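After the structure tokens below, expect a handful of questions from me.
The other protein chains are all here in position, but one chain of the complex has been omitted.
Take a look at subunit A:
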Amino acid sequence: MLFLTKYISVGMWNMHMKGNGDQEPCFFLKGLQPSLYVELSHKGFHREVVTTVELGSETPADVRALLVYRWPRDVYVDPYQVASLSHQRGWQMLFNTAIDLEEPAHRTSEFSTYVFPSHAGPTPNPLKVTIPIHGRYHKPSFDGKTFTPVHIELPELLLWTKKCTPFQRLEPHTVLDAPCTASNTSICSWVKIQNPNKNSVPMSLHLPVGDGSTVRLISTGTLVVTLICCVVLCHSMLKHQLR
């Protein structure tokens, strides 16, 4: 009985929406094919993830975009660096958790960030977002491998427009709840665009790791050299002490 009541309520809501013609602003989303291309630049532990989004010429001017990145624990984004960059670059980032800037990878966890391309004015088209990321140190390897692979998922593209309340089916796209703005004071229903990615391969990088098999050599060598330096310095101090 409860299920039937719900079904009728939703159906009536849909009829109400159709009656008001509110489906029209959402209609554009069905046919929309925005494209998203991501590339990784620089080398070493400090990289940049450059995301380019083309919304398409038919996209209304008041459409807002949101990029959702899910980062592995092997890398981190510095919230303080991003905050200082957002003034210059015009986008704002929201983190779903506090970030430790110093811990090695195995002591942290994955995290997500929400990138809001513009806090004022229409969304730029094409939209380009450059995010600096930093590699974390990893556990030393004991199998002779000198690098560890890191795979980064491609971001999700979400769109929103004030005139469209997406309760209708918008296949192939889906509806997702996410913060409305970077201030995270309210939740909005965003439309997640399916398969916008032009990348043929996922993003990956390789980070150097220490060679665990050399631990005996390293430890012995370190302790021997530091001991010798200590003995030499002690000898010198005792020989030239002030009387």
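The criterion applied here is as follows: a residue touches a chain if its C-beta (ideal position, glycine included) is under 8 Å from a C-beta of that chain, and two chains touch if they have at least 3 such contacts; residues count from 1.
The rule is simple: contacts and distances are computed from a predicted model.
Chemist: What is the missing chain called in its UniProt entry, if the choices are "Putative autophagy-related protein 13", "GPI alpha-1,4-mannosyltransferase I, catalytic subunit", "Origin recognition complex subunit 1" or "Proteasome subunit beta"?
Modeler: Options "Putative autophagy-related protein 13", "GPI alpha-1,4-mannosyltransferase I, catalytic subunit", "Origin recognition complex subunit 1" or "Proteasome subunit beta" narrow down to "GPI alpha-1,4-mannosyltransferase I, catalytic subunit" for the missing chain.
Chemist: What residues on subunit A make contact with the chain left out of this view?
Modeler: 42-46, 79-80, 84, 98-102, 104, 137, 139-140, 146-147, 206-212, 214-215, 218-219, 221-223, 225-227, 229-230, 232-234, 236-238, 240-243
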